[in-house]
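A single protein chain has been omitted from the complex, and every remaining protein chain is retained in its original position.
The block that comes next holds chain A.
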Amino acid sequence: MRTHCSAAIDGAHEDDIWHTCWVPGKHQLASAGSDEVVKIWNAQTGEIEGTLKDGEYAITSLDIDAQGKQALTSSMDHKLRVWDISSTTTNSKPTLTIDAGAINGWKSRFLRSTGEDVEPLIASSTDRGVIKLWSARTGKQMRELNTSRPKFLYALATSPDGTKIACAGVGGHVYLFDVESGMMSCTFSGHSDNVRSVSFSADSKLLVTASDDKQIQLHDARYGNPAATFLGHYGWVLSAEMHPSGMYIASGSVDTKVKIWDVAQRSCAETHSQHSQAVWSVSWQRSSADVAVTRPMLASAGEDCSINLYDPLLA
């Protein structure tokens, strides 16, 4: 697969962009960062379709649920906000605000409910090695998953099938939890420095972790066995995500490069140098339950306040 940079949105935000997330099934991209607003872009035209703003605090995490109806942000005032994005709006208020307390909501993700009667949950990571589970309807704290090591958790991921939660942070240890039982299923320490990002593959079997020690590692999500290590970045790897087909991994790093790795060959397939400063987030386009995306695009955003979109060409 070869990708080429098809579009760039310069000056997308006034300040660093730290998160990008595609709205599943649609051609829309949401981005957020230190200038306290979430902007929803049309990926074809590059125009803003919606803005979400509440409060004056930088946004530390952004997630969109699997149906593409709700967005979740957590910001530096320790509040988690759930927004309704099913209709395009320019000035909307959050439908639910959860006050999580002091550094109890650094990163937050939607947890897909496994059944119809199971309550949809939101997972949020804290600075003491604990993951709190909140109800996405009422906002009350339901459960707590404890890693029993008081480390700041920089990265959080929930598996697409809703059974696992992975978290990692300072120290390089990655912890995997089984949601139903609430127990830690495994933990492994492949990295020597902080882990900046954790993400599952689309079939929830593999886990991709990116760390400050310039490595990207691939692990088995069930037992934690290491599968691959990707070396090649010159600086901290800030974000890594797997292609929905499971064949490629995209990563962005402090050395301003976006790299696409071939999983089968364990090597770097492509390097893009479109950004002039650190790249904080890369994400592949997602498909929802109704709409499938055959050629997912890649989005990358970083400190130069611009978003770049890459279109994959057919091999």
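Assume contacts are C-beta pairs under 8 Å (C-beta built on N, C-alpha and C of every residue); 3 or more make two chains touch, one makes a residue touch a chain; residues count from 1.
By our rule, contacts and distances are computed from a predicted model.
One chain of the complex is hidden; its UniProt record names it "DNA topoisomerase (ATP-hydrolyzing)", one of "Translation initiation factor eIF2B subunit alpha", "DNA topoisomerase (ATP-hydrolyzing)", "ER membrane protein complex subunit 2" or "Transporter".
The hidden chain makes contact, of the residues A:T3, A:T20 or A:S34, with A:S34. In the full complex, chain A touches the omitted chain through residues 15-16, 18, 34-35, 56-58, 60, 76-77, 102-103, 127, 152, 154, 170, 194, 235-236, 254, 256, 276-278, 303.
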